[in-house]
Structures are given as structure tokens and as C-alpha cells.
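Here the complex is missing one protein chain, while the rest keep their positions.
After this line comes chain A, so read on.
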Amino acid sequence: MSLAKFLIKRLLQGVFVIWGVITVTFGLRAVAPGDPIDLIVDPSTSPEVREQIRQEMGLNEPLYVQYVDYVQGIFVGDLGYSYQSRRDVTVMVLERVPATLELAIAATIVAIMIAIPLGVISATRRHEPADYGATLFSLVGISTPNFWLGIMLILLLPVQLGVFPVSQRPVGFGPAVYSLVTTGYFNDLIAWFRHITLPAITLGTYFTALITRLTRSGMIDELGKPYVTATEAKGLPGVLIRFKHVLRNTMIPIITVLGLQLGTLIGGAVITESVFDWPGLGRRLIDALYAGDWPVIQGVLIFIGVGFVVINVVVDALYATLNPRVTDE
């Protein structure tokens, strides 16, 4: 099978997955308890007014009509309007993407900064106290619930010691960089950095353990290979061997996992975003869930689904380029 054929097949599969996500999220609304109208209006609202609002929102139509309307809308990028604010859902989802991406990437960087040195230490000092220490640390890291760590960090750093803010991010990364470039004004970027630090640590700790383990086992595998002995025999310094040659070879599976985890982070930052009041997709989702704002819930879920599919297709494409054998399945 040629590469092009393989990719077309993967893309078609992706389209079906996305259609599935759209249908399932739509179906969820139908099976969820309660009439959407009760979530939209105040309990004291009279039956007549409820009926008026139901009609205005098209909720009086049969379900299949609503479904067809919805799917048709998606083709032109229209995810409908929020029950609550009556704003365009497409806008509501897209405006939250930068904050979530920033946090996901910052958390990944935090995870890499902790996990890779830890993994390297673990591998090179196998069965020594440092290894046990690193293993224990990663175990604690994965066992600590996000919300607890977030709240503890808040109580310790901003509240007790007065360093770092709790929330209220004043500016996004893009605008901060823009103001630096146009005006040479550094403070926006610093403010952004101060606000993202704690959430990034909270979220990053979560998958530090996984990467520590991957680095450790990968390094151990690589360290036993003949080329390591050869380079050592050649007299290259150990640090150079470990970081330039061995670690680099170990990075391939780590980067794959990081890429896929990024997808999880985008959808899974709900708790961290709530604790730090971070204006991202996760908080949009949780607010919408509380309010029963189904168009927004569906919009966010579809966006996350599409994100996953895109990441997977890209990873597949990369693999296929690196290793043409995968197209022969």
C-alpha cells in the first residue's frame, strides 16, 4: 500500500470517528435526565414562558430534526448557540483554546524538566538510593490528586509566602509576546509566566511519573547496547555519551507518548483549570455541565475529539514516513 493510500484510509477512519463523537454527544443530551429547559430557566418560571423559550431554541422539534440540523450546521462550522449566554458556540470554544494549549504545553515542559533528569539518574544509578528516590518521587507524583496538589500549592505559595498569584490571568501568551515585540514591554510576559507557573506544576506533576519510567527503561535498554561500549572505549566523556547519544535514542518513544498525552491534557485539565480559575476549555466544559448548557458541552467534546483524531493521524503519518513498513498492515 502506498503512503498516500494509507493516509487517505486513516483520514476516512478519522472522519467516521468524529461523526461518532458528534452522534454520541448529541445522544447524551437525549438520554441525560431532566428537560433541558429546566436547566436553562429559573425554577420559578411559568409554564407559558418555558414553552416560549423552548420554541425559540428549537427544542420543540422532534429529536431527529434537531440532529439533522445540528450535523448540517457542523459542516459549515456552526455549533449552534449557548442556551445560557446565547453566544456562538464555535466562538466560545475557539476563544478558550489558546489558554488550554498554553497550559498543556507548559505542563509538558514542567514534566520533561522533572522527568528526564530523574529518569536518567534512575537508569545510570540503578538499584542505588537515587534510583529508589526517583521511583518513589514518581509514584507520589502520580498518586497525588490534581485538585489537592493545586490547593496545597495555593495555600503554601500565594497565601502563606506571598509569591505567585492564585488566579486571574491578566494576559495570554500571544498578546504578551505581541506587546513585547511591539513595545519592548517585558512585564506582560512576566505576569503571564507568574500566572502559569503553579497550574503548570500541578498539571505537569500528573504525568511526570510516566515519563520518568519511560526514560528509565529506555535508557537501561540503550546503555546495554554495543555502541555505548564502543563510544566509551573511544574515550568520550560519560556525560556526552549519556545525554547526546543514549538519551537521544531513548527520546523517540517518549516524544510519541508526549504527543498523545498532550491530547489528554487538553481534555483533562478540567480540575486544574477550575482550581486556578484558568480560562481554558476545561473550565468552559465544567461551567457548561453545571449549567446544563448542552450546545457548549457538545462543542467542547467535539473539539476534543477532533483534536485527538488529528494528533493520531499526524502521528501515524510521521511513523509511516519514518518506517514505511507500517503501511503494509
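The working rule: a residue touches a chain if its C-beta (ideal position, glycine included) is under 8 Å from a C-beta of that chain, and two chains touch if they have at least 3 such contacts; residues count from 1.
Everything below uses one rule, namely that contacts and distances are computed from a predicted model.
Student: The hidden chain: which UniProt name fits, "Peptide/nickel transport system substrate-binding protein", "2-ketoisovalerate ferredoxin oxidoreductase subunit beta", "Glycerol-3-phosphate dehydrogenase subunit GlpB" or "Methanol methyltransferase corrinoid protein"?
Tutor: "Peptide/nickel transport system substrate-binding protein"
Student: Of A:Ile142, A:Leu223 or A:Ala291, which sits in contact with the chain we cannot see?
Tutor: A:Ala291
Student: Identify the residue among A:Ile22, A:Ile154, A:Leu247 or A:Leu265 that touches the chain left out of the display.
Tutor: Of these options, the touching residue for the absent chain is A:Ile154.
Student: List the chain A residues touching the unshown chain?
Tutor: 33-35, 38-47, 49-50, 52-53, 55-56, 84-87, 92, 95, 117, 151, 154-155, 158-159, 162-168, 170-171, 176, 185, 187-188, 190-194, 197, 237-239, 274-277, 279, 283-284, 286-287, 290-292
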